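All protein chains but one are shown in place.
And then chain A:
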Amino acid sequence: MANTLALSTRLATARLRDPKGTGALDAFALVAYGVASWLAFVVASGTWMFFRRLEFPSAWLAAQKTGSATMPSFADMFGSTYVILALVACALLIVPILTLGGAAARLGARGRARRLASLRLIGMTSGEIVGMSVVESLVQALAGIVLGALAWVATIPALMLLSFQNQHIGAVELLMPWWLWLAVVVVLLGLAALSTAFGLTRVSISPLGVARQTTAPPLSRSRVLALLGAVVAVGVLSFVIRIPVGAMVVGAILFGVLALGIGLLNLFAPWLLQTLARMGVVTGNPARLIAMRRIVADPRAAWRNVSSIALIGIIAGAVAVVPTDGSQFQGMSEVNAMVMLDIRNGALLTLVIALLVGATSTALAQASDVVDRSDELVALDRMGVEPGVDAAARRHQVLVPLLGTLLISLTLGVLVGLPALTTKPDLFMWSTSSGIILLATVVAAVVLTLLAAEATRPLRRRAVLQQVRRND
């Protein structure tokens, strides 16, 4: 074991010096673990804050001191709703955050598998290889968690500017108990270890090299039927819950429909992307051709690249029915106006976090892809293909899935918001600001994704311009 650890250290040092940029992947992985940990801490501490406020309502009710007769009953009426909404946001964000952590663990998997094959050749067992890789990932993840925790501490002043339940967030409220800290750290480390081990078992590492990748079978059309069935179910649900129900039930329904929407999106979107890309391959544009063929070859990977963005679409679609303009609160009771304001703020915060996760995921996937394809990039460069062709191919590769995904997810998001719209028409409404939110979300998602894809340009240049002397 000591030898394995020593070898891990030496290999990590060698990677940092590798001109192909595999060392840069370690830095990318560290940043990704850092971002994932930071956001995990923000989400966990935010949710914890609402739990505290539910548990100790007097502390924040004392701050209300408005003299309003409605306020004393506020905790009974809405305290649990806030916790439910916080848990919904938590559930929405936890999947993409964990996906981001998983992507960090899979960074440069193909290249790493090739290198590990040579270790198998000199006699290391498969178990030792997996163990060594898991240790490497755990070290990276741990460093990322430390960075994430520091970033979280640095973010606290900004979080304190936010206000929920008519009260600014207090630093003390965000302090999680030790067991919650431990739980977040354990989940993040466990995810890093599992993703690494799982990623390596998917690429068979034999002493003679990595098993040749075969063409994946096309995705089944039954995925469409599943989606259609679910849309009908949601429609029926919207009709059924027109009967008056409490906030708890509305929250639970929202949670269920959101979970269903995300599950269905994961099922349907890869099929749709593959179908769209198949149509797109009939082109004379080389960049578009390469991009569409990459999507056809691995639609699940294309989907993974943008799946976090899909979440944004769902949230934005659902949020669109929440009043966002202060003037729209006029006429509402004080309590309702406050709840609406909080829902808007919470949803926008969730949107911002999801956008950050999405952009980081895209940058990570693209960086990994650049390093994995460095030999191909060098070959294309030698053939005289301008770097712009690969850059354009990458733009197509992320933009087509992105726009397709936003289209589906925004539609699903609006569908998700429908039950709320129909059950509480006095609270939820469609307005011009709804359209503005949707448009701003699309623009922000596109710009951030393009920037994330462009962030790998130096890595591409480094891969192509490496001036190493071959053993000629």
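By definition in this document, a contact is a pair of C-beta atoms (placed from the backbone, for glycine too) under 8 Å apart; a residue touches a chain by one contact, two chains touch by 3 or more; residues count from 1.
One rule holds in what follows: contacts and distances are computed from a predicted model.
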Record-based protein name (UniProt) of the chain missing from this complex, from "Macrolide ABC transporter ATP-binding protein", "Cell division protein FtsW (Lipid II flippase)", "Sugar phosphate isomerase/epimerase" or "Electron transfer flavoprotein subunit beta": "Macrolide ABC transporter ATP-binding protein"
Hidden partner chain, touching residue among A:G127, A:P157 or A:G284: A:G284
Which residue of A:A27, A:A183 or A:A379 touches the chain not shown here: A:A379
In chain A, positions touching the absent partner: 212-215, 282-286, 289-290, 293-294, 296-298, 375-376, 378-386, 389, 467-472
